[in-house]
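Let me begin by handing over the structure; questions about it come next.
Shown here: the complex without one of its protein chains, the others still in place.
A and B are the chain letters, set down in written order, and residue numbers restart from 1 in every chain.
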Amino acid sequence: MGQIVLEQVTKSFGDVTVIPPLDLTIEDGEFTVFVGPSGCGKSTLLRLIAGLEDVTSGEIRIDGKECSTIPPAKRGLAMVFQSYALYPHMTVRKNIAFPLRMAGLDRAEQDRRVVQAAAVLNLTDYLDRRPGQLSGGQRQRVAIGRAIVREPAAFLFDEPLSNLDAALRVGMRLEISELHNRLKTTMIYVTHDQVEAMTMADKIVVLRAGHIEQVGSPLQLYRAPRNLFVAGFIGSPKMNLIEGPEAARHNATTIGIRPEHIAISATEGRWSGTVGVSEHLGSDTFFHVQDTGLGESVTVRADGEVSFRHGDRIFLTPRDDMIHRFDAKGLRIA
Amino acid sequence: MARTVRTHRKTLNTALAWGIGLMMFFPILWTMLTSFKTEAQAISDPPVWFFFDWTLENYRVVQERSNYSRFLWNSIIIAGGSTVLGMIIAIPAAWSMAFVPSNRTKDILLWMLSTKMLPAVGVLYPIYLIFIQLGLLDTRIGLTIVLMLINLPIMVWMLYTYFKEIPGEILEAARMDGAGLREEILYVLTPMAIPGIASTVLLNIILAWNEAFWTLNLTAARAAPLTAFIASYSSPEGLFYAKLSAASTMAIAPILILGWFSQKQLVRGLTFGAVK
Partner (left out) sequence: MSTKASRSAARLMLAPAVILLLGWMLVPLTLTLIFSFQRYLPLRGGFQGWVGFENYVRFVTSSAFWPSVQATVIIVGGVLLITVTLGILLAILLDQPMWGQGIVRILVIAPFFVMPTVSGLVWKNMFMDPNNGLLSHLWRFFGADPVIWLSDASMLSIILIVSWQWLPFATLILLTAIQSLDSEQLEAAEMDGAPVLSRFWHIILPHLSRAVTIVILIQTIFLLAIFAEIFVTTQGSFGTRTLTYLIFQRVLESQNVGLGSAGGIYAVILANIFALFLMRIVGKNLDR
């Protein structure tokens, strides 16, 4: 069980309001990702749920039980921190057993659960080492192990992968997703990386300045961003946003078209421009096309085999059914 | 070429530094040597350096005549007691300022520092009076409390600077893991801060051991520690250099050893974290 409901939750530090009134429901078993630029309040929101900060007003209900004044230890949640926050003076075994020891479980039961968690996380060989002797990925797994032995109602992850190098990050991403598939426990995951959000989430919550900009599945957000902010934030490379006459032709203040929804041609097309920087990823190539008369340069995704040189004149054609239209307030026009 | 110049300079540095080092240490060395001489050898001119009849007589006499061990015991109780007492008060205080800072934390820290600056002589009589009223004059408990109080700011400060280096996330993790405040401090903070706590204890013992204003003014016979015992040699009878040396050696030896262990932490403690 692990349904988490936030109702009219606010948080201010002195005069500064970090979270204006906010409502959110996270269903049992859901993998929810809070995503947004730094300073958007996503970590604060997580810490409010954890109980590491008090809400200024509003209610947090975990499985129907109002929790906003209950200390963190009693909320039945487990958290994985950005710095892993392992206890440096304890062995891996003791780190993982710590929450069980605090809960007053007997020795045999502690051991049993630690061994079990270690097996799941491939940590069996490292149980008697100290965190200082482990690699970043191993430390991350210990932190996760410490969380899973408690069998919590929900897991909270605070940017857990941001201290890992790129290669390891992809691996850990898969491991965490795998873990979620196996445990089917509610997970709330905070990140500023929209790739992590897209690849892992059942539900993404996009935050800006404490406000929820949009809640939805990754594909909902990708296909129908509710406003310009979400449109610009989700998707990589970013959606091209075009204003002016071209937008007016679509009866919008701004139109958006993703790089992957523009066809590229050497001979004909709706727009034309010159090739600036090209980024070759092998499978794909991204062209940054300049002098299109559309304002900023336009990013286009093409097949990896397509090759144009810097300065070549090319033609672009957007897929009309993939054009997103936004009004003067930046909201999506249906 | 460059190598030889380097070696040359290194030799020069070494000679110079050792010369100065030995000069600085000489009074201590001389005291230690003299403590093994007879009184006659102790004042002989020209001085005898190493080739004399080494004797432990002075140590025996000092112990017998003035009951040295009683003073030693007082020193140990007062220095140790004030340190333990101080730590019990300082650890929670440093915890709360390091991990739950408020906008007044800085002011409180600086104010604590300012109490350390209070000249003892300015409050000598009131303390003296209070001690008489409470029957604390010339008692170990009275002196223990006073030394604890004068060193409390240093203890809080030192611990504060050490605690500050422990990431708060680890304590939060403990909180998430179900640790209460007591468990958090006992099982997580304290073990992680052991090096800092140890050096704070060490420095505090040194400071309390060597304190020589309150120990001289608030004790007479019963509770007098080694500082006061040594001071009694300022009006001696007859030849006494060797005995003074023996008494001094015994008084400073333990603290010299502790001091050498704590030299790094000493800087941090005595500059209130301003120099690390």
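Just so we're on the same page, a contact is a pair of C-beta atoms (placed from the backbone, for glycine too) under 8 Å apart; a residue touches a chain by one contact, two chains touch by 3 or more.
Given the structure is predicted, the values throughout are model-derived calculations rather than measurements.
Considering B:Val61, B:Ile77, B:Ala93 or B:Ile141, the position touching the chain not shown turns out to be B:Ala93 (whole complex). The chain that is not drawn here is touched, among residues A:Gly51, A:Gly76 or A:Pro259, by A:Gly51.
Residues 6, 9-10, 13-14, 16-18, 20-22, 24-25, 27-28, 30-31, 34, 42-43, 45-47, 89-90, 92-93, 95-97, 99-100, 102, 106, 108-110, 112-115, 117-130, 149, 152-153, 156, 168, 172, 181, 206, 209-210, 212-213, 216-217, 226-228, 230-231, 233-234, 240-241, 244-245, 248, 251-252, 255-256, 258-260, 263-264, 266-267, 270-276 of subunit B touch the missing chain (whole complex, contact as defined above). Counting over the whole complex, subunit A has residues 51-54, 71 touching the chain that is not drawn.
One rule holds in what follows: only the chains that are shown with their structure count from here on.
Here subunit B touches subunit A in the complex through residues 167, 169-170, 172-180, 183, 187-188, 191-192, 194, going by the rule given at the top.
Subunit A makes touch with subunit B in their complex at residues 50, 52, 71-74, 77-79, 81-83, 85-89, 98-99, 102-103, 146, 150.
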